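One chain of protein is taken out of this complex; the other chains stay put.
Chain lettering (A, B and C) follows the sequence in which the chains are written, and residue indices restart at 1 in each chain.
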Amino acid sequence: MGSRITDSALYGHLWGTDELRAIFDEPARIGSWLNILAVLARAQAEVGLVPEAAASAIAAHANVELLNLDLVQEEIRTSGHSTLGLIRGLQEVLPPEAQEWVYYGATVQDLTDTWTALVMKQVGAIVWRDLRLIEEVLLDLTERHRDTLMAGRTHGQLASPITFGYKAAGWADEVRRHLHRLREIAARCLVGQLGGGAGSLAFFGDRGLDLRNRFCALLGLNDPVISWTSSRDRVTEFVHLLALVASTLARIGNEVYELQRPEIGELREPAGAGSVGSITMPHKRNPEMSEHLVTLGRLVRSSAGVILEGTVQEHERDGRAWKAEWVAFPEVCLLTGTALQFAHRILAGLEVDQSAMRRNLTGWEVSEKVLSFLAPDVGKHIAQALLQQALAEGGEKGLSVRRSLATSDVIRAHLDPKILESILDGADPGESPQMADEVVARARKQRVTEPELWP
Amino acid sequence: MGSRITDSALYGHLWGTDELRAIFDEPARIGSWLNILAVLARAQAEVGLVPEAAASAIAAHANVELLNLDLVQEEIRTSGHSTLGLIRGLQEVLPPEAQEWVYYGATVQDLTDTWTALVMKQVGAIVWRDLRLIEEVLLDLTERHRDTLMAGRTHGQLASPITFGYKAAGWADEVRRHLHRLREIAARCLVGQLGGGAGSLAFFGDRGLDLRNRFCALLGLNDPVISWTSSRDRVTEFVHLLALVASTLARIGNEVYELQRPEIGELREPAGAGSVGSITMPHKRNPEMSEHLVTLGRLVRSSAGVILEGTVQEHERDGRAWKAEWVAFPEVCLLTGTALQFAHRILAGLEVDQSAMRRNLTGWEVSEKVLSFLAPDVGKHIAQALLQQALAEGGEKGLSVRRSLATSDVIRAHLDPKILESILDGADPGESPQMADEVVARARKQRVTEPELWP
Amino acid sequence: MGSRITDSALYGHLWGTDELRAIFDEPARIGSWLNILAVLARAQAEVGLVPEAAASAIAAHANVELLNLDLVQEEIRTSGHSTLGLIRGLQEVLPPEAQEWVYYGATVQDLTDTWTALVMKQVGAIVWRDLRLIEEVLLDLTERHRDTLMAGRTHGQLASPITFGYKAAGWADEVRRHLHRLREIAARCLVGQLGGGAGSLAFFGDRGLDLRNRFCALLGLNDPVISWTSSRDRVTEFVHLLALVASTLARIGNEVYELQRPEIGELREPAGAGSVGSITMPHKRNPEMSEHLVTLGRLVRSSAGVILEGTVQEHERDGRAWKAEWVAFPEVCLLTGTALQFAHRILAGLEVDQSAMRRNLTGWEVSEKVLSFLAPDVGKHIAQALLQQALAEGGEKGLSVRRSLATSDVIRAHLDPKILESILDGADPGESPQMADEVVARARKQRVTEPELWP
Partner (left out) sequence: MGSRITDSALYGHLWGTDELRAIFDEPARIGSWLNILAVLARAQAEVGLVPEAAASAIAAHANVELLNLDLVQEEIRTSGHSTLGLIRGLQEVLPPEAQEWVYYGATVQDLTDTWTALVMKQVGAIVWRDLRLIEEVLLDLTERHRDTLMAGRTHGQLASPITFGYKAAGWADEVRRHLHRLREIAARCLVGQLGGGAGSLAFFGDRGLDLRNRFCALLGLNDPVISWTSSRDRVTEFVHLLALVASTLARIGNEVYELQRPEIGELREPAGAGSVGSITMPHKRNPEMSEHLVTLGRLVRSSAGVILEGTVQEHERDGRAWKAEWVAFPEVCLLTGTALQFAHRILAGLEVDQSAMRRNLTGWEVSEKVLSFLAPDVGKHIAQALLQQALAEGGEKGLSVRRSLATSDVIRAHLDPKILESILDGADPGESPQMADEVVARARKQRVTEPELWP
C-alpha cells in the first residue's frame, strides 16, 4: 500500500491537510460507516423494525477499533462485495442476538451516499470557515492597499493603472460569491439516502418512509423525498462549487507566480525559515506554494470532470460511474481543502513591494488618461490616432513615453501643457479605490449577519 | 465558411434550435453588440459625457443592416483587433458629429461580457421555460404510471420492482432542483461590465460609477460593483448549471436507449412519420433522438471544461482563456437548448410498454420481499443464506425463481405457505408510488407560486 | 496518511496490482531515486568529476533502509524543496568524504524525469506482457467462436448477425495495434534526463555531454540529445497510449456488462467462489469486474487529460504543470495496469452462452439477407420498400418477422420460395468468420517473430 504520492509520508502534506485526512482516512471512513449502521439500527428500533436491545448492542460495538480488519479485507476480496466484509466484521464482534439486525434491509449506497452527505457537511464547514478566513485577509489587503498604485495588465502587457487594493477586492468578491453559493446549495447536498435494493424501501414494509425520516433526522441530514441512487446532481453541485473555489485560488496563485518574477517583483509569497529555493542555483526563491495552487486547481478540475461525467447514470444503480465517484469525490475535497490552507498562508504573509509597483509604471499607463482628456474636444478616435503618432515619433527619437507625449507638437496643440504635465506626472487608477471600498463594505456587512458555521 | 457540421444546412438541426440560433447567429450577435454601443452612448449622454445628439444618432444607426460587413471584416483582419472593425463600420454610417462618440472609453470586454450577460438572460429564460415544460410532462408520466410495475435494475441486472412513475419522478425531481438552481444564480449572472482599459473606469473621470450604473440599468442588468474582466465565476456558474441540465437529459436519453433494446422493450422514443431506422436493415427502429441526448451531453461537458479551465485567468485580461470562452460558451448554450427540445419531444411522445415491463418481472424481483418476511424471525443474514440455497437448488433442477422458492423446503420451513404464495404472485414496489406522489405534490405546489418567466 | 481509497487496505486491490505497487510505493520510489543518485556518482567518477571512492561509498549507502525517513520528511517540509530532504538524509549516512559528492550538479528533474523514464520502462514491460496475454485469450476466443452465431447490434437494436469470434477478433485487432504502438514509442520514451539548473549542463564544464551519455547508458536509457525538462511530449505519448489501452479494456468491460443483462444473457464474467452479488437481493450476479473496467477507463482518461494539459509548460521548468504530473502519471500507470489484470481475468473465464446468442436471433437479422437477394432484380431501394411493407403488414397481423416474410405476397412475388425459406432458416454472418481468421493469422504470425519482452 501507499503507492500514491498524495498519501506519501514525505509529500503527503502537499495533497491533504490533517483535518481533512481525519475525515477521509480509512479508519475514519470505516468509523463513519459503522456509525451510520448504528444510527440505522437505532432508527429501526424507533419505528419498531429492530429490537431495542439489538440497536443498543450495535451502537455499542460499531467501533472501528473493535474490528478485525484483516477479516474485513479478506471478506471484501472473496465476496467481491463492497460492504459485506465490513458487515461480517461487525457481526463477529456483536452478541449473537444483535448479529442479524445489522445492515437490516440496507444496500451499499444507503451507506456510502449517506456517508457522502455527512462528508459534504464536514467539508462544507471547512470550506466555509477557510473561505471566510481568506476573505478576511483579502479585505485587509484591499483596505491596506486601497491606494497602492500598480500597473493594470492586459494580454500580459502594461495597461492603465489600478491599485493593488482593487486587484485584491476582485479576489475577495469572487470569494464572497462562493460563500453565497455554499449557503444556497446546503439544503440540496445535505440529504441522506435509504432505500434498500432498488431504492423502493420495500424491505421495510409500510414503515419505510418513517424510517428514512428518522434515520436522516438522527444524522442531521435532510430527508430526500425520493431515492437518489442514480441521481448525482447533488454531489456534482457540491463538487462544481469546490472546483470553482479551487480555480479562484489557482488564479490567485498564478497571479502571485507571475508578479513574483524578478523582472516584475511586485509580489512575493512568504518564505518560511529554512526554505531553500534551488540547490543548483542558491540564489533562487521559487514561488512554490503559489505554483502549487495552480497544480491543485488542475487536479481538482480533472476529478470534477469525472464527477460530472458520472451524472449520466443508468437505471437504479450504475457501478461504472459510481465507483469512479469513490475516487474522485474525496480527491476534490482533499485537494480543495489543501488549496485553501496554502492560499491562506500565501495571502496572510504576502509581501507587497510598493516601490516595484511604482517602478513598473513606466509611462505607458498614462495613455488612456491623455486620451480621455483629448477625446471630448478632438474626438476619441482622432485623439487615438494623434496619440499613436506622437508615440511613434517619440519612439523613433528614442524618447520615453512620457517624454514623447510631453514634447509632441500634435499633443500639445490640443492639450493645455499644465494639464498634460499633471497627467504625465501622475497615474490615475480611476475608480479602483472606490470599487474596492464598496466590495469591502458589502462583505463586512454580510460577515456580521451571516453565521460563522456552515450550514 | 460553413465548415462546422453544427451549422450545416443538412445537419444543423441536430446542434441548435431556431430560437437559439436567433440569439447566436452572427447578425444577431453583431446587432446585440451595436445595441449595447447605443445604450452606452445613451447612458453617457445621461451622465453628461456624450452629446445628446450623438447618442441619438448612434441609436438610430446601430443597426446591423446598415453596416458594410465586408468593410468590418476587412478591418478586423487588418487591425487584428476584435472590435475595431465593427466600430469603423458603424462610424462610416454615422453623421460626422456622432462618429467620435462611438465606443467612447469602452474596451472589448465591456462589449462582449455585457453581451454574455444579456445572452445568459435570454438563454436562461429558455432553459427555465423548457425545463418547466419537461417537468410538466414528467409529472404527468409520474402520475399516469404511479403504479405501473417494472423491474428496478442495478448493475444492469434485474433488482427489486419499482414503478415507472417512480423512475419518472426521479427525473422530475432532478429537473426541479435545476429550476431552483437557476433562480438562485440569476442575480450573480445577469451583471453588466463596464470599465475601460484595465477595468478602472478612469477614462470617465468622476462619472464612471454613475455611468456604469445607468448603463446596466438601461440594459436590465445588475451593476457588478467591481469589474469582473478576469473573474469568470459568473459565467462558469451558468455553464455548470447548463452542463448539469444536459447531463440529466443525457441520463434520460440513455435510459430510453437501454430500455428500448428489443430484448427489454419497455420504452420507445416516438417515431416520426416517414422516419427510417436503417437502410441496410429495414426492420430497425433506432433510438436516434435518445442517443443524441447522450451525444449532446458529452459535447456540453467538454465545452464546460474549457470554461472552467478559463476561470484561472491572469491579470486584468487574459486573452488565452477569454477567446476560448468565445467558442465554448455559445456551444454550451446551443447544445443544451437543443437537448431540451429533443428531450421534450422524446418524453412527450414516449411509448411505455406496460406489458413488456410486466414480462421482464421474471421472478427475480421477489427475493428482497421474501427476505423481508423471513428476516424478522430467522435473522436477515441467515435468511439470505437460506434464500441463496433455495435458489441454487432450484437452479440445479432447472426451476424458475418463483418455482424454486415455492418448492423449497428451507423456505417453506420458515414462511407460511399462503404468505409465500402471495409474495410470489405479486411484485411489491414498496413505497415507490408514495415517493412519486410526494415529488409530484411538491413540484405542483411550487409551479403554482413560482414565476412563469425567468429571471 | 492513507486517505485515498486507491491505497486503502480494504479496497486497494481495485486500484493497483502488487506488481505495480512494488514500483510506485514510496520506499520503491525513494529506492529508485537513490539508485539514480548512485549511478550519477558512478558516471561522474568515470568522467573524472567525482572521486572514485565517493562514488563507491554513495553506491554502498544509497539504500532506502539505511535512511532516517523522519529526518527526510522533516527536511522536505522545512526546506520546501522537493529533494533536499532526501539528499540530507543520504548525506547523514555517508562517510564524510562522500557527503559532498551526492547529487553533484543535478537538479530535481534530473532525478524525477529519469525516474519517470525508468518507470515507463518497467510499466511498459508489464503492459506489453499483459496485452500479449490478453491477446492470446482473445485469439483463442476468436478461434473457438469463429462460427458462434449471435446478433450484431447497432444503436442498441438487433442488426444483422455476426459471430462472437468476429467480435472477439475486433478486440484482438485493437490490442494488436496497441502492441505495435508500444514498440514504436519505446525509443522516444525511454530517455534519461541530466542538465542541472536550467538544463544547460554548465555545472559539469566540458564533461557535461559525456557525463549524460554515461549516465543514461548505465541506466539502460537513451541519451536525450537535448534537455527535455519542459518538453513533456515523451511522457504524454506514453500516457496517451495507456489511455487508449484502458479505453479498449473499458469497451470490452462495457460489452460484457451489457451482454450480461439477464434479458440478453449472452456473456457472463466469471464469478469467483464465495462471490456475493447483492445482500438485499440474493439472486443477483453483478458484472462487478466488467463495470470496473469502465470505471478505471474513466479515471485513466481523466488523469491523461492532466498530463496533456501539462504539455504546455513555461520556460525551462514549470512547477505548475510538473507537480500535477507527479500525481497523474503514476495514476495512469497504476490504473491501466490494474485494468489489464481485471480484463485478463474476465476474458480468461468468460462464459459464452451460445444458446442465448441463438435465442436472441429472433428473426430481425434476416432482413439484410433478404434484401441482398431481392436487390439485384428488383432494385435495392425498391426492395427495401417491399420489405418494409411486408414487415408492416405482418406486424399488423401479429406475425413474427420470419412469418411476415414467409407469408408475404410482395416478397414471394420476387423471391423463389426455396431461397426465401433457406434465408429465413439461417442466419448469415457474412464474412465475419473469414475476417476473424485473418486477424488471428496475422497476429499469430507477429507473435512468433516479436520479442517476448519490451522494449
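Everything that follows uses one rule, which is that contacts are C-beta pairs under 8 Å (C-beta built on N, C-alpha and C of every residue); 3 or more make two chains touch, one makes a residue touch a chain.
Keep in mind that this is a model prediction, so the values were computed, not measured.
> Using the touch definition from the header, name the shown chains in contact with the chain that isn't displayed.
A, B, C
> Which listed residue (A:108, A:332 or A:387) would be found touching the missing chain in the intact complex?
Touches the omitted chain: A:387.
> Can you tell me which of B:34, B:281 or B:411 touches the chain that was removed from the display?
Checking each option in B:34, B:281 or B:411, the one touching the absent chain turns out to be B:281.
> Of C:380, C:414 or C:447, which residue touches the hidden chain?
Checking each option in C:380, C:414 or C:447, the one touching the absent chain turns out to be C:380.
> For a quick check of understanding: of C:12, C:124, C:161 or C:192, which residue touches the chain that isn't displayed?
C:161
> Would you mind spotting which of A:260, A:313, A:341 or A:408 touches the chain that isn't drawn?
A:260
> Just the residue numbers, please: which parts of chain C touch the chain that's not shown?
87, 91, 99-105, 152-156, 159-162, 166-167, 169-170, 173-174, 177-178, 180-181, 184, 188, 196-205, 208-209, 225-231, 233-234, 236-237, 240, 243-244, 247-248, 250-251, 254-255, 258, 294, 297, 301, 304-305, 308-309, 311-319, 368-369, 371-372, 375, 378-382, 428-432, 434-436, 438-439, 442
> I need the residue numbers on chain A that touch the omitted chain, in ascending order.
154-160, 257-258, 260-264, 277-288, 291, 309, 360, 362, 364, 367-368, 371, 384, 387-388, 391, 401
> For chain B, which residues reach the chain that was dropped from this view?
On the chain B side, contact with the omitted chain comes from 1-16, 20-21, 23-26, 29-30, 69, 72-73, 76-87, 103, 105-108, 196-198, 203, 254, 257, 272-281, 286, 288-289, 291-292, 294-295, 298-299, 302-303, 305-306, 309-310, 319-321, 323-324, 326-328, 330-331, 334.
Here is the rule we go by: only the chains that are shown with their structure count from here on.
> Of all chain pairs, which one counts the most C-beta contacts?
If you count contacting C-beta pairs, the leading pair is A-B.
> When the CA atoms of chain B are placed over those of chain C, what is the turn angle between 0 and 180 degrees, to the nearest 5?
About 180 degrees of rotation relates the two copies.
> So, what's the distance in Å between the C-alpha centres of chain C and chain B?
Here chain B and chain C have centroids separated by 33 Å.
> Centroid from C-alpha atoms only, then distance chain A to chain B, rounded to Å. What do you get?
Whole-Å distance between the two chain centres: 24.
> Send over the residues of chain C in touch with two or more other chains.
Only 257, 277-281, 286, 288, 291, 309 qualify.
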